[in-house]
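Every protein chain except one is present and positioned as in the full complex.
Right, chain A next:
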Amino acid sequence: MNSVTIRALLVRGMLAGLAAGVLALVVAFLLGEPQVDAAIAFEEAHSHEHEMEVVSRGLQSTAGLATGVLVYGVALGGIAALAFCFALGRIGRFGARATAVLLSGAALLAVYLVPFLKYPANPPSVGDPDTIGTRTTLYFLMMLLSVLLAVAATILGRRLAPKLGNWNATVAAAAAFVVAVGLAYAFLPAVNEVPADFSATLLWQFRLSAIAIQLVLWTAFGLVFGHLAERVLPARQEAAATERAAAAAS
């Protein structure tokens, strides 16, 4: 029974992730691609060696982009659905839809925005190919730290709630999260490999479009998955209510 519910939620999470990925793909294509093209034009104007094109720009900006964004959506949708199965009924008095939306907001913050503020998305021609190993390690480390700190803050909030009340406990846990993230920012090395003559406007627009993609992805995921999860779970709630009533009667 429980296993069936978990499977149903996992499948719906991946489908909601796919749907959210389609919307994010539209945003990536309309807002992001012009910036990528402009950055590649800058790169080509400044480099004298011409690399062999393995995959054409036409494929990279359509089918390639779609592969990346859709698989990203499905994979994170699946993980988010599993996290939802854990969070449901454990993070406070929230129903399925509210839990889904809260979880999506937390995921946007912990998986994307917090790492982004330290190591933001970069367009082509920003970044030294020789440091790709270090930059990748630092980025994934920041992402892992941020997710772990968000989980720790949630647990802290739940522990404090009986003493401080829900509101104050949430504020205290959020403050602890901000302080811990600030410490991580302070101790992890900075990366700045933007070429001196790279357009500031282009960099800003590229990063804004990168944020827009994530905002659309997680908003759509929270709403779609919340709706689907709500339809999977009412049967369970009724069963639980019947059990409670039976227990009370005996």
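Following the convention adopted for this analysis, contacts are C-beta pairs under 8 Å (C-beta built on N, C-alpha and C of every residue); 3 or more make two chains touch, one makes a residue touch a chain; residues count from 1.
Rule of thumb we're sticking to: contacts and distances are computed from a predicted model.
Per the UniProt record, the chain missing from the shown structure is "CbtB-domain containing protein", taken from the list "Response regulator", "CbtB-domain containing protein", "ABC transporter substrate-binding protein" or "L-lactate dehydrogenase complex protein LldF". Within the full complex, the residue among A:Leu15, A:Leu65 or A:Leu223 touching the omitted chain is A:Leu65. Where chain A meets the missing chain, the touching residues are 2-3, 5-7, 10, 28, 32-33, 36, 54-55, 59-61, 63-65, 67-69, 71-72, 74-76, 78-79, 82, 85-86, 88-90, 93-96, 112, 115-116, 119-124, 127, 129, 132-133, 135-137, 139-140, 209-210, 213-214, 233, 236-237, 240-241, 244-245, 248-249.
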